[in-house]
Every structure is written in C-alpha cells, then in structure tokens.
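All protein chains but one are shown in place.
A, B and C label the chains in the order they appear, each numbered from 1.
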Amino acid sequence: MPAERPLFIPIILGTARQGRESEHVAQFVFEQAKKRAGVETELIDVRELPMRLDDAGEQMKDPKFSAAIERCDGLIIVTPEYNHGYPGLLKHALDMNLKEYIHKAAGICGVSAGPFGGARVIENLLPVLRELGLVTIFEDVNFGKVGTLFDERGQLLDESYVSRVDKFLDELTWMARVLRNGRQNISPV
Amino acid sequence: MPAERPLFIPIILGTARQGRESEHVAQFVFEQAKKRAGVETELIDVRELPMRLDDAGEQMKDPKFSAAIERCDGLIIVTPEYNHGYPGLLKHALDMNLKEYIHKAAGICGVSAGPFGGARVIENLLPVLRELGLVTIFEDVNFGKVGTLFDERGQLLDESYVSRVDKFLDELTWMARVLRNGRQNISPV
Amino acid sequence: MPAERPLFIPIILGTARQGRESEHVAQFVFEQAKKRAGVETELIDVRELPMRLDDAGEQMKDPKFSAAIERCDGLIIVTPEYNHGYPGLLKHALDMNLKEYIHKAAGICGVSAGPFGGARVIENLLPVLRELGLVTIFEDVNFGKVGTLFDERGQLLDESYVSRVDKFLDELTWMARVLRNGRQNISPV
Partner (left out) sequence: MPAERPLFIPIILGTARQGRESEHVAQFVFEQAKKRAGVETELIDVRELPMRLDDAGEQMKDPKFSAAIERCDGLIIVTPEYNHGYPGLLKHALDMNLKEYIHKAAGICGVSAGPFGGARVIENLLPVLRELGLVTIFEDVNFGKVGTLFDERGQLLDESYVSRVDKFLDELTWMARVLRNGRQNISPV
C-alpha cells in the first residue's frame, strides 16, 4: 500500500487583539500538531490576513489563505470568547472563503479569562461552521483561566493540556481522514 | 466488488402534538427515502416511544429504539419549531440514547406554520446533535407554511419539495456512506 | 407612598429525572428567594405538572400553572444541561403557556455534573425565552460539579453560592420591578 499523503490541518488564531493570550494557546496547539506523524500544519494569524474595514466576504478573498483552506483536510480554530460570541475579525476572516471549506473537519479550542474555557463561543460558532460545510468534531479543548496556564514566555504551566490536546487531535485527525477518503473515493449520489 | 449493505436511515417524527402537521412531512420524506436504491428506512414516532413523565435520559432506554440508532448509518429528524426551539418530547426522546449516535450522519427537516420552515429550530438543535456525536449535514429542508403544503389526505401540493428532499437525501446518504466507511475501515488514532 | 405589592417570582425545577441533583439547587434557590423582603415565591416541579406524552403546547394548558405564570413578575428556571441542551420536559412544560410570559423577567440557574455549570444550556434556552416574551437577565448562576456542592441531605457545602444567588436575585428583582412598572404604568404605543 502506498504511503498516505500527510493530512494538512492549519490552525487559525482567531483574534488580533493587542495582548491576546490566545497566541500562547495557538502556539502550543501548533507545536502539538507538528509532533504528529502524518500531520502537516501551519499557523494562520487573523492579524496577518489582508482584510479590509470597508468590505466583507469573498470580495476580500486572499489567494494564499484561500489556497490553504482549499488544500486542507481539517482546520483548528483557536478562539477567545468575546461577550459570549466569536471575535469579529475571526468571522471576517472565515467569510473570505466559501466552497473551500466543504467536507473538511473542524475542531475548536475555546479560550477565556474565566473558568469556562470558551464553552459559549464554541456553541455560537456551530451554525456558522456548519453552513460553511465544515464538520465540527465533538471534542473541544477549553482553555479556561488562560492567564494562569502559561508563563510569560508562553510555556505551558498545566500539563493536563497535553493529553487534552492529544485526545482532541485524535478525533480531529480521524474525522479529517474519513472525510478526505470520502471526498476522494465516494462519489456524490 | 461485493454488493454494499444498504444504508439504514430511520426518520424521527419529532412531535406528539394532537393535530400535528409534521406527520405529513415525515410521511412524505419516508416515502421519498424508501424509493432510494441502497437505502433502508423506518419511521420512529416520538408518540410511540415508551417515555415517562417522571424520568429522563438513558434511564428510560428502550431496547428497540436504542437498537435502531445503534444500527443506523444516518438519521433524519423531522421537527416542528415550537417557540423557536425544539419540541420537548423530541429532546426527551433523543436523550434516551447516547453512544449509539456517535459518528453517524444527521439531517434535519424543519417544519413551521410560518414562512421560515423551522429555520430557527434547526439552529437550536445543532449543539445537541453535535454533543451526541452526530454529524449534521449542511443541507436542510424547510417546510414553511406547512398548512398549505399538503391536502387533507396528506398528499403533497407543492411539487418543488420532491427535488428539495432529493438534494437533501443526496447529501445525507453521501455523508452516511462516508462515515460508515470511516467507522469500519479507518482506525482511531 | 403605599406599600408595594410583593413581587411574585416562582421557580421552575426543570428536570424530572430520577436522582436529579438539580432538586437540591432548586430547593436552595427557593430558600434564598423566600428570605427576600418583598418577594413571594413558589416551587413549580415539572414532575408534578399534568403533562402528556401524546400532545404538546397550549393544548395541555393547566389552569394552576397558567395562573402562576400569568400572575408572576419574574421566573427562575433551574435547569440541568442534557447533551448541551435543555431537558425535554422543561421545554414541554414551558410550551404549555404562551401570552402569560410576556414582559416578565427571567433568570436561569444552570446545573451540571461537569465544571461549566450549565453554561451551554443557558445559551440554548435564550431564543426560546425571548420568543415567549420573557426578558432574560444577564446574571446567571452556574452550579458546576453539582455532585460536590451539597451533602446527602441537600445542605449546601460551598458557601460562595449564597452571594452568587444574592447577586442574581438583585438583578432579577430589579428587572421584575422595572417590567411590572412598565406593564402597569407605561402604555403601549
């Protein structure tokens, strides 16, 4: 049997806020994903995307971002919870693409200063991700009290998150593999 | 190549209300599903389930219902919208099972007296179906103004719903097949 | 100035599950509400309501329950989180009434075995309560890890919930008073 092409699973850092703590989370998840055999990843920072303040949607399409989503088998969204909803710039970024998302897997890492680890922003994102054609897995990682989870250099202080992210990546890579196989080998009706 | 086992995709009629119009919808979708080659189906009526008014959850597990969900590859939920949410007895029924749902496909047919065809109950159900491990497809059928869609014997008056349900079943059977293949052939990490 | 009529704020215990831990929560919140000057309360247990398994909505209207909602100025809903959604029988009960809810205040106490205290069921209930005409306040109480919060006789073990419920009742009684004044003294346009 020929070796399988690696799964491509980029990570979207979903906030551009100055002082964002989600950056530590995204960096940590990025490192964990890189360690996986058979997984290729990259970090997509909403702060770096060529978005505009006077437009929205596919009209702002960026060839590089679009190509990454087109090529991906799955997607990790690292998102803080702002007022129980998703950051505006995360949605602004997601709306830049459309058909590129269809039948890919998605997993969400919620981040919050309080104890619930973004449990609410995850619920708020579900209808959006579904409409984009993404399949959101039912494992999340909730990074609660994020201010206490990393030291000032971004080193993880709570080792329990290693196994939590592992479990999350297990499910995400399974679903990404299943859907890739479907896209390639199971013909539409 | 050996013939593939048919997909088993039962339909849950999600309301027990006297005078329910969703019964026509469920019956129509049931007939359409039965016509599909390679699809086996059955109608599960929440009114017929052995539920109780003094309990909830897996404690009310019914061997027959549980076995149907365990055996299924996908699920169609026909649900009216009651006060922008799901009917209580639909949720009471869904909560009777747990692990049986994991990695199966789900599709939702929304029903309403008004013009939006249950668009809101569909959004309201998404977090529940995800938590159960179901993958909700991104095609819905919205049966709006349901009082005008069927005659008194339940015959469909608006033929556009034939192709709408077809498109919905195309996507649902694709996803059911993809996930079945995943459950059978792609090992967890 | 004449003495103000007390606010009537009943508490709905939103689960009928055998072994329900939310009963301790509802009992505790009930005791706290009773201590308030100017507040009258009562406990409405969904297990005691004359609901049916073969109907839904106002067709099941119960004169006593309906009268309590009609008379109330606010409502406390104590609800566990079942699969990220509301218990079926809670919704079955809420749907029994309709116009009785309009322009009354509502507050939610979420309950869960896990650490998030029903944060997700609260989000899931919001569209329903709004459609009923209720105004859901933005203070919640989250009873997380409920199995550790009470002893076997239902005595509270974590005293921090006294002040949490106090803060919640402060906001709820303010909103109930404001809306009552509106219903009585501010004419519709």
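FYI, a contact is a pair of C-beta atoms (placed from the backbone, for glycine too) under 8 Å apart; a residue touches a chain by one contact, two chains touch by 3 or more.
Note that the coordinates shown come from a computational prediction; the quantities given were computed from them, not determined experimentally.
> Just name the one of A:Pro10, A:Pro87, A:Gly110 or A:Gly182 that touches the chain not displayed here.
A:Pro87
> Quick one: which of A:Met51, A:Cys109 or A:Val165 touches the chain that's been left out?
A:Met51
> For the chain left out of this view, which of C:Leu94, C:Val121, C:Val135 or C:Leu149 touches it?
C:Val135
> Can you list, in ascending order, the chain A residues touching the missing chain?
15-19, 47, 51-57, 59, 82-95, 120, 123-125, 127-128, 130-132
> Residues of chain B in contact with the chain that isn't shown?
Interface residues of chain B facing the absent chain: 84, 115-117, 119-120, 123-124, 142, 144.
> Considering the whole complex, not just the chains shown, which residues of chain C touch the missing one?
Chain C touches the missing chain through residues 123, 126-127, 130-133, 135-136, 138, 169-170, 173-175, 177-179, 181-182, 186, 188-189.
The criterion applied here is as follows: only the chains that are shown with their structure count from here on.
> If you average the Cα atoms per chain, which one ends up farthest from chain A?
Relative to chain A, the chain whose C-alpha centre sits farthest away is C.
> Which integer distance in Å separates the CA centroid of chain B from that of chain C?
That gives a centre separation of 31 Å.
> With centres defined as the mean C-alpha position, give me the chain A-chain B separation in Å.
Averaging C-alpha atoms per chain gives centres 29 Å apart.
> Give me the residues of chain C that touch two or more other chains.
If we look for residues of chain C contacting two or more partner chains, we find 84, 120, 123-124.
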